[in-house]
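A single protein chain has been omitted; all remaining protein chains appear in their positions.
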Amino acid sequence: MPIKKKQTIGWIGAGRMGYEMAGRLAKAGADVMVWNRTKAKAEPLTKYGAKIADQVSELAARDIVFCMVATWTDVKEVITKLLASGKTKPKMVIECSSISLEGSAALREILESKNIQYLAAPVSGNAKVIKAGKLTFVCSGPQKAFDIAKPFLNLIAANSSYVGEGELSRIVKICHNVFLGVVTQSLAEITILAQKAGVPRHAFLDFMNQSVMGSTFTRYKTPAFVNLDFKVTFTPQLLRKDMDLGLDAGRRFEVPMPLASAARDLIQSMIGQGWTEQDFATLLLQQAGASGIKLKPENVEVGDGLS
Amino acid sequence: MPIKKKQTIGWIGAGRMGYEMAGRLAKAGADVMVWNRTKAKAEPLTKYGAKIADQVSELAARDIVFCMVATWTDVKEVITKLLASGKTKPKMVIECSSISLEGSAALREILESKNIQYLAAPVSGNAKVIKAGKLTFVCSGPQKAFDIAKPFLNLIAANSSYVGEGELSRIVKICHNVFLGVVTQSLAEITILAQKAGVPRHAFLDFMNQSVMGSTFTRYKTPAFVNLDFKVTFTPQLLRKDMDLGLDAGRRFEVPMPLASAARDLIQSMIGQGWTEQDFATLLLQQAGASGIKLKPENVEVGDGLS
Amino acid sequence: MPIKKKQTIGWIGAGRMGYEMAGRLAKAGADVMVWNRTKAKAEPLTKYGAKIADQVSELAARDIVFCMVATWTDVKEVITKLLASGKTKPKMVIECSSISLEGSAALREILESKNIQYLAAPVSGNAKVIKAGKLTFVCSGPQKAFDIAKPFLNLIAANSSYVGEGELSRIVKICHNVFLGVVTQSLAEITILAQKAGVPRHAFLDFMNQSVMGSTFTRYKTPAFVNLDFKVTFTPQLLRKDMDLGLDAGRRFEVPMPLASAARDLIQSMIGQGWTEQDFATLLLQQAGASGIKLKPENVEVGDGLS
Partner (left out) sequence: MPIKKKQTIGWIGAGRMGYEMAGRLAKAGADVMVWNRTKAKAEPLTKYGAKIADQVSELAARDIVFCMVATWTDVKEVITKLLASGKTKPKMVIECSSISLEGSAALREILESKNIQYLAAPVSGNAKVIKAGKLTFVCSGPQKAFDIAKPFLNLIAANSSYVGEGELSRIVKICHNVFLGVVTQSLAEITILAQKAGVPRHAFLDFMNQSVMGSTFTRYKTPAFVNLDFKVTFTPQLLRKDMDLGLDAGRRFEVPMPLASAARDLIQSMIGQGWTEQDFATLLLQQAGASGIKLKPENVEVGDGLS
């Protein structure tokens, strides 16, 4: 793929997800230079051929710069530094963090005023999903920008979808997370029902995962549901925030969302009762409590469908 | 697989699903004899090497008899005829229809009193799913019966899960269908939200299907959501019945099911408003109406993930 | 009212409610004979002029017999004994206990076969409400029976409504209790919201009670909400039972009941978490927990609108 060789890539952010994404790009042979606030975290990427920048401004000379950081505040800060020189600038910025529609629109204004193409490209998946090659992108912005970006996106992820102009991909990401909240609560309801009827959780989820209803998500949440390991992948507070963004959008566009509302309130209840330090999948424990039982780990080895 | 050669199979029911299931068995080389109320419907199975029975009682001499008919009334009738002679009888019956826990328990009593092994084995999927080799079984009854049945189940389906003694598989099937109801309603909510925000349904679902949340189910419902072809695969009334079975079980086992309850009431509302002759996926149309819009087919060719 | 003088009254059941009801009849000058399983509990009624029976069968010679006991099993037992002689029998039975539609219909069959008029007449209120003269009856059965009964009902209660033939009053009572469940949960939601915003519960409920939304019910629940005295008037389990009867009726008549379903599941959650020994108004405590706070009694003297 000679077209890819010609383009140079800058990568901002080597956190849990950014590290894996940049790593996949580098391993696939792309010319990648990575900057991370804590440089040491990025350094292992050199073994895949990535270069490491000392300053984020060094990435300004790259053709395409990806950004994968934590919040809109971080995005604003690093992009400002990236473009600080006012001379060198990338042709395109691909922003993958989970930021709001408003943040995304503000970023678009900044970049377009400097004639830099901008692709809003949030993702579905976590660090383990990336490693397993199952990440997906949802993209919005100019179709032309997407066409240029696509070969690179596909080095990182299993798929990249283009959903239209502007910040539409941000809405889609919010919808995705609303679905995730509803699916998790529903899965908690039926798992506890099956258990109280006499079906072990691992047996129940084994069937569900293999059934037409099974998804990568239900599979990778299975170890948590079976063995009650709730090491945080996504906090209840962050999920509540995304549910609220979805419900806000529902109000703005006059779309009633009864299941999303009900799931949202259950997440709030869980937070109110003090479940804030573990993964949002503790919805299972709340459901068990509401059903009069206390769960125990089943201590059965179950796969997560990723490794 | 010599063990399979030794066992002979009887198959009751060549409806939309039974036909495909028996067909897969026969194609895989199993010795299958099929009976169907309307014999002509079963006859094309001879091209795969299946034999056709005139009377259901002819299947009594088979080692294992599968039953895949419509209702508990049908099950009772055909099993009674199967065992009418009182002399010949199969070693095992595998019942795959969607019958209630009570029906299943009554059948178990009949069969065990005659020393016939009984496996309750409902399925996840529809005729197209079977054809695509993606059907799955969930089984309950004696572990020994499952072990004998498994090689045959795996000729028909992609997977078969064993969840325990007695009628537990019936509860699991109900949980599966409750989940299907909730997932469909939630998908309707977010698809309409995304559409009102400006994202075409096909683009939205393309991403969702590729994302970690995508399932065989979301993929095969996509053509209906995009192009509004609501030819019935499962009626709203049948889904309501299964939701009610789930909520009944929730009451019996004292498991609150807030999302299932909310989805159930939306299905009832849809029925009340007269949406009874099409697929339950018309939940999308109800959601659109509640959001002030009338949908049009997008007329975009989208895959169903099966063919 | 000479017609009342001519009719003699039998009264079965001098529990918390029956005692107050019979007492009001006697005080108003009616000719009442009371039977209670534990005779001593009925005896204080003599001070109002009531007679006390040793055997329930003594009431068979009365013109109208009221029945106010605990369950359908009790009703069946006492009515059987009442009619055991086969010779003497009352002209009318007025059944006020909270029994099911099916029980009520069975009782009707028994009584009508003996040419005894039957009025199904459940009530709205508790012992304190009766004392305060605010009890109400909802009646069904032959209009003629209601017309005869009405003057007596109105000696006991503030009002008696006739809603039609057969067991219709039983459905109405169930609807009433469904409403009570929904109203209590909603009141819990807004009381906790107001409190977290800074409004003391007694101040909030003082306004609500005086507002157009205030009812006898919101007023008599106010002391519990303010000072957290949850001495049982109605258990969570009994409320759940009535919610389930309402939802069952909703299914039978194809009426979706989204608020009733949601309230029902919250009552189930409360029971699952172990709140079973106090009044159902502990819904307030569950709501507080889900909102991250622990309530304290406000120790403010508030009226209940009854005394």
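Going by the order they are written in, the chains are A, B and C; count residues from 1 in each one.
Please note the rule applied: a contact is a pair of C-beta atoms (placed from the backbone, for glycine too) under 8 Å apart; a residue touches a chain by one contact, two chains touch by 3 or more.
Everything quoted here is computed from the prediction, not taken from an experiment.
Put simply, the missing chain touches A, B, C once the whole complex is considered.
Of the listed positions C:V32, C:L45, C:A60 or C:L266, the one in contact with the omitted chain in the full complex is C:L266.
Mapped onto chain C, the footprint of the missing chain covers residues 124-125, 129, 134, 136, 138, 158-159, 161-166, 168, 171-172, 175-176, 178-180, 182-183, 185-187, 189-194, 196-200, 203-204, 206-208, 210-218, 220, 246, 249-250, 253-260, 262-263, 266, 287, 290-292. Chain B meets the missing chain through residues 258, 262, 268-269, 271-274, 289-293.
Residues of chain A in touch with the missing chain: 244, 251, 254-258, 261-262, 264-266, 268-269, 271-272.
Please note the rule applied: only the chains that are shown with their structure count from here on.
Where the sister copies chain A and chain C meet, the same residue numbers recur on both sides for over half of the interface positions. Our note on geometry: chain B versus chain C, Cα centroid distance of 46 Å, whole angstroms. Mean C-alpha positions place chain A and chain B at a centre distance of 34 Å. Distance between chain centres (mean CA atoms), chain A to chain C: 55 Å. Residue positions of chain C with contacts to 2 or more other chains are 258, 262, 268-269, 271-272.
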